[in-house]
Every structure is written in C-alpha cells, then in structure tokens.
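With one protein chain withheld, the remaining protein chains of the complex are depicted in position.
Labels for the chains are A, B and C, by order of writing; each one numbers its residues from 1.
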Amino acid sequence: MALFTFVFAVVSPAFGCPLCFGSTPYELGLYWSVLFLLPVPFVIVGVLIAWIRRQSDGNIKEG
Amino acid sequence: MTNDPHGPQKFIWKYILSTDHKMIAKQYLLTGLVMALVGAFTAYLMRWQLGYPNTNAPGWGLVTPDKFNMLVTMHGTIMVFFVGMPLLVAALSNFVIPLQIGARDMAFPRLNMLSYWIFVLSCVALLASFFVPGGAPAGGWTGYPPLSASEQYTGVHWGMVLWITALALEFASFTMGGINYLATFMCLRVPGMTYFRVPMATWFLIGASLAFFFSVGPLIAGAVMLLLDNVAGTGFYIPAQGGEPLLWQHLFWFFGHPEVYVIFLPAVGCVLEILPVFSRKPIFGYRAIVWSMGAALALSYIVWAHHMFISGMNPRLATPFSITTILISVPFAVIIFCMLASLRQGSIRLDTPMLWGLGFLATFLIGGLTGIFLGSASADIYLHDTYFVVAHFHYTFFPSVFFGGFAGIYFWYPKLFGRRYNETLGKIHFWMTFIFFNATFWPIFRVGAGGMLRRIADPTQYRILDQFKEMNSMISVAAFILILGQVPFVWNFFWSMFRGPAADANPWRAGTLEWLAPSPPPHGNWGPGLPTVYVGPYEYSRPDMADDFVPQYRPVGVLGGPAGQA
Amino acid sequence: MFNNLPQNISTYGADIDGILYLIYAIVGFFFVTMEGYLVYAVVRYRRREGVRAVYQTGETWREMRWVVGLVAVVVFLDFLIDFRGADTWAKVKQDFPSGDVEILVKAKQFAWTFVYPGADGQFDTKDDLTVPRILHVPVHRKIRLTLTSEDVIHSFCLPEVRLKQDILPGRRTPAWFEVTRTGTFSLVCAELCGLGHTKMLGVLEVHDDSGYERWLAETAKEMFE
Partner (left out) sequence: MTAAPADSIASDRPAPLVSKVGMALFIGTEAMFFAGLISAYLVFRVGNPNWPPAGQPRLPVESTAFNTLILLLSAAFCHRAVSTLRAGLARSSAYWLGLTAVFGLFFLVLQGREWIRLVQFGLTLTSSVYGGLFYTLIGVHGLHVLAGTALVLYVLKRSVEGRYSAAYPLGVELARMYWNFVVALWPGLYFLVYLL
C-alpha cells in the first residue's frame, strides 16, 4: 500500500501537468483517455481486495 | 464431476476431456511446444531471407516481401501468445499451483478443461489464416491500424479477421484460466499455507495472472473495434472516417506491457524455485522479492506509453512515462540482487534445471539492462524500430519462455511424467541453446545500433546496411543451429517419457509440497488426507537440523527464523 | 556495441549519442559486475564434500543492507538518465525553433514526396515545388518539417541525423533538424507500412547555401516551363 501511495504521489502530478499543455481538443481526447485508464486497474484491484476481505472476514487468519 | 476420478478411465476422459489439472497442464505443454515448432519455422524463413536475401529458402522457396510481412506478424503472434502464454502461464500454473498449495485440483476443473479447448480452437483459427485467400495477416504482431484495419492497405482480409478472432478466443481461454488460478490460490490453500509460506513459483504465476487479468480488457475492447473496422466498415481507426489510429496503440500497449510480465514472471518464479533447491540455501529476501513483484506489477500498468514515444502522441507525455519506465528497474534490481545473494555461500549443484536457471539469469540480465536504453525517450528517438529493439525483446522473451520454461520443464519433469530425463542430453541441449542464442542475438544489438530497421524484408536495399552483410549471414547460421539445438530436447522429452528410469517422489530433495505427492501424482494428488504446512518453503541447511532441508509438510515444532514465523 | 553507429551529421545528434553512451557506461558497469559475480559465485560455491551451505534468509535489514545500498545507486542512476534524457528529448521533440526552411513531407504507400513553398514562402500556392523521393536541404539551416500521410502510419527516419518520427494519417506532425555536413544520406520508412515497406526509400541531399539556391531555381524552372 505504501508503494501505491508513493507511486501515485510521485507520478500523478507528472501526468496531471501535460493536461494544461494540450492545446487542441484532439490532443485532449487522448489525454483524458490515458488519464482515465491509468487508475482503473488499481481501483478495480482495490475494490476486489476489499470485497474479498469482507466476504471472508472472520476467516482470514494471516496478516 | 462427470466421471469417476478414481476408477479406470476411458481414453477420451483421461487424455482428451480430462478435468485433471495435471493432464490439462500436459495438454497445454504439448500444444505450446507444437506451436513453438511453427514459430521456429517462421523464424527460419525470415532469417534465411535476411541472411541470404532473395534466394530460395530450402523447404519453402523464395520469401517475397508480402510473405515476409506475414511471417513477421505470425512469428510474433505465435511466439508471444501461442508459445509463451500456454507454456509459462497455462501449463505451469495448472501443474504447479494446485500441487504447491496443496489443493486436489483447480477450483473449477470443468472451466479449466473448457479453457484448454478454447485455446486449441484459437490455435486452429490462427493457423488457418495461412490457408485462406489473401494469406496470413501482414500488419505486424502489434497490428497497427490503419494498416490492419482495412483490406485496401495489405490485401489481407480473412487472415486479419482470423487473427483477431484467434486472439479473442485465446484471451477468453486465458481469462477462464486466470479465474481458476486466482480463485484456487485464494481459496484452496491447505491449512498452514499462509501467504508468506507460498512457494515462489506460485507467487509469480499468480502475479502473472494478475498482470494479465486487469490489462486484457482494454485490448479486447480495442480488438472488438478493430474487428468491426474490418468486417462492418466502421472507422474507429481510419482517419478518413473520423477515426484515430493512436487509439489502438494506446489500448494495445496498455495490455502490452503487463503482457511482458505475464510471460516473464512465471519464468522468474521457476528460477527462484530452482535456485534454493540446487544451492541448498533459503531464498534470500523472500518478502522483499514478493513485494518487489507487487511493485513491478503496479508499475507495469503505468508505463505503456513508452511504446509510443515517437508515435506522434504529444511529446510532453514522454518524460513522465520515461521516468516510470526506468523506475521499473528498481524492483527488478531487488529481485536480481536477491537471486545473486541466494547463490552466495551456497552449495551449488549444476544439474540441468540449475543450468537453465543460471542461463536465464545471465541472459535476462542483458535483456533487462538494454531495456534502459529503450525506456529513455531520447535514446528511443534513434533506437525505436531498429534491430536493437528486436534484440532487446528477444533477450527478454527468449530467456523467459525458453530458459525459464525449460528450467521449469526439466525441474518438474520427474513429477510430470514419473520418469527421469537424460541428464547428458539435457546439458547438451542447454549449452547448444545458450551458446547459439547469444551468438544469434548479441550481434543483432550491433546491427540494430548500426541502423538496421525491424520488419524490413531485404537489407540489401539500404546503403547503411552494406557493412552488415556478413554479420547478417552469421546471425542466420547461428539461428539455424539454435533451432537444430532443440532436437536433443525433443528426443529427450519423448524418449524419457516412456523409457526413462522411474523417478521417486522427491528426486531433488526439495521442500515444497509438490514433492510430497507421488510421481506422477494421481488424480486428487494427495490420497485420503490433505497435507498440512508447518514451515516456509525454503528451509535448507538450517544449522539446528541434521538433515539439510525441512519440507513444508514436516511438523518440527516451533521453528525460529523469519520464514518460519510467517 | 555502439562503435558502428552511422556517422552523425546533425546538431542534436551528439546529444542523442551522448545519452546512448551514458546509458552504455552505466549498464556496462552493472553487466560486468553482475555477470562477473554470477560466474564467480557458481565457481566459488560449487558443492564440495563436507561443506554445508550457510543458512541466510535475507529477512533482516542487516542482511539486506547491501541490496538497499545498491538499489539506492540504481535509483540515483535512473534519475540521472531521466534528467539527461529529458533535456535532449525537449530539444529534439518539444521546443521547435522557428525554421529557416519549411518543407511539407507527404508519405503514402510506398513513396515520399516533398513540397517546398516556393518563392512566396506559402504552401498551397501555385509556385509550390513538388519533388519526389529526394529531400534537398541546405546545410547549417534549421529545417522545419510538417509530416503528413495519406493512408497508413509511416515513420520518417533519417538515421544519420538521429531523427525518427511516426507519421499519423489525418494529422500534421511537426519535426525539425539541422545538418552540419553536405552530402547524400539515407532516408527510410521505419514503421511497417505494407507490402513495399522495404523499398520505401528516399534520399537526403544536403547542399551548401549556394548549391541549394541553385537547385531551387533549377527545379522551379523545370516545373513551370
């Protein structure tokens, strides 16, 4: 988790910035698309882990 | 289950429609090896044309530019998707995961069987594209549209449709497989098998499945649109119809980089499994390695644009992606340092699996290091699309698929078939492959740095490449010997399967669970009762024990040491 | 590995080669030490009778400290490469100087065409010069290119100039370079573009100033008479 936080803290600003440079809508389209797709896997994996933990709450014995 | 697993079985249930994870692993293994032969044949034809331009390749004829483009495309597709994935992901996951975590079978055995047969179907669809009108797809294995989106640019229609269909079927198959591996891993571990007692091979196979799982969706979305462009006349990728060619690259490489790890991580897992067994030492830094793998996985999802540095996307995206890409060197540096440290002060035996493991380490290191050139956006301005790239990814894929894969095959061969392979033939196979692999691909770095572009059908057209004429012929000869060097393996593989000396349950004196089961393990693996795990997987040469290893299933009271505490 | 790079003829070529050599030095160091250690370890720690392996799990910081140290070095070198690379990248691909000569490049399946604006300095006028296959440029001048493609993705590649840029159809992609030497050089397509990809070759012809003016005048004369 610490690593995820690190990656996002360091990298996200770097990605955010190009947005303000994208001049034409044409370029903006690809930016938003890239920006949208970047966090999705992490969100889904996060949701899945949370869900599985909830499903099996009492059953988990290791930390 | 539809059939009684313990009684005598009919041929069809035992060998064709088997739901036994070990039989399915063997099916994947054989299919992958057969596809590797096809892939090797395409490599032979391409290398012939590059080494001896415009002469007849023995056994085929003249490799014309259109055929060359098809061969380039099919070689990449077959080797990455139809050799690497079935051998490393499917065969190994199927065989190793249930045995190492103590399960009796996969979580969904019938889904597993279905997954294999869908994979066979996709192989058939792909190979069929050689025989349809227009021939095989010719747009490169990356299939960049608009070249791949419309018949008018390549003259290939049905080949392209079959290519997309084959990929879609394959991804469906591997999605089913991945659900199986992950669910099995999460829910069917035997008592005592905590997350930090799971053997490395299983961890890395699971990592590979994770990498595949959350990256394949966008590619399927892209493939659906590419298929529609080809058959329904839409224009998602065709600028004349308002489309956007970069979209495909974006979706393809979103999948593409995790895909590299899908193939690479299982190989690392095998090698990490083999190193402690043959150096009689615990793996160095178990937790560090597992966390590094997680970090590499996370990073693999945010680097994909490094394949698109000079594709015409906004250049301001290049620097951040360059940084993330080069950062990937950090987790892999940790893993490789830990591997090297595992050798230190060990007691190393150079049996065939260990040779392949060390060969993997030695060659993959080169692949990893040259990746730094290509991760740097500005170096990429010159190196993009040259043979330097070709050499780089062959130095990553080849060690993964073949060095890592053969390490795994030789290591688990006694467990797979219950017989020992011939050690001498195994070593001959290794040295032939190791020497001629390097003889083939090392010069390709030089040729690439000299400016030879990939996917060109005839290097004699280029003035700057005149100096490489002899070198190209030499590379071709080395490549042919490399292919011939696989003959000892084929012989060894099939001969030992029937005639090799019988293997006992634990020939390598290894500590993980799969060596508890008989060789080969029966359906259900464990007999009446499941094993219980008491210690970590790599308890070798403990100073407090007389025996030089402690298997995971041996109750030894409370053991000290971090691996034991987990 | 890089001793057979094509000769460098552009102003920024040395920067790109510099990055290559920098990475080469770093990577070469790791290559030699790590492969060296691998061979050493395999020879030194071969199995011998009566010698037992040392039990070491690497789970403590004390055991891991040299790994951590090496990783710190790796991180430092990574950022060194990143920052050096970012400057060069900006120079080649981001900060376009205003060009002394503007040329429109048209790529289509398997041919290059170059359009010069002619005497009035404007494109799409009657005096545009259209030249197939050979790209004529003056030496020591900033050349500003606009790359277009009619059909599929091509890639405009001048190996000696160290310039490569994919061309997307339906889009105008900018590029620039400045050559330091007269002569005849290679121009190739670097992105698989179909059947004739291999033969999609052009020529980069670098003139001195007077030679370029003379060529322009002669071409204009041929075209309009």
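Definition applied: a residue touches a chain if its C-beta (ideal position, glycine included) is under 8 Å from a C-beta of that chain, and two chains touch if they have at least 3 such contacts.
This one's a predicted model, so the numbers in the text were calculated from it and none came from an experiment.
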Visible contact partners (per top-of-document touch definition) of the missing chain: A, B
Option from B:61, B:501 or B:524 whose C-beta touches the chain left out: B:524
Options B:71, B:90 or B:251, residue touching the unrepresented chain: B:251
Contact residue for the chain not shown (choose from B:207, B:235, B:426 or B:500): B:235
From B:17, B:57, B:128 or B:186, residue that would touch the chain that is not displayed: B:186
Contacts of chain B with the absent chain, listed as residue ranges: 1, 5, 102-105, 107-109, 111, 175, 178-180, 182-184, 186-194, 213-222, 224-225, 228, 232-236, 241-244, 247, 250-251, 254, 523-524, 530
Contacts of chain A with the absent chain, listed as residue ranges: 25-34, 36-37, 40-41, 44-45, 48, 51-52, 55-56, 59-62
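Just so we're on the same page, only the chains that are shown with their structure count from here on.
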Chain A-chain C separation of Cα centroids, rounded to whole Å: 32
Shared interface positions of chain B, touching two or more other chains: 246, 316, 319, 323
Interface residues, chain C side, partner chain B - complex: 1-2, 4-6, 15-17, 19-20, 23-24, 26-27, 30-31, 34-35, 37-38, 41-42, 45-48, 51-60, 63-64, 66-67, 70-71, 74-75, 78-79, 81-82, 85-86, 88-90, 92-94, 109, 151-153, 155, 157, 159-160, 162-171, 173, 186, 188, 190-199, 201
Interface residues, chain B side, partner chain A - complex: 186, 194-196, 210, 214-215, 218, 244, 246-247, 250, 254, 291, 294-295, 298-299, 301-302, 305, 313-314, 316-317, 319-320, 323-324, 566
Residue numbers on chain A that touch chain B, as the complex places them: 3-4, 7, 11, 14-15, 17-18, 21-22, 27, 29-31, 33-34, 37-38, 41-42, 44-45, 52, 61-62
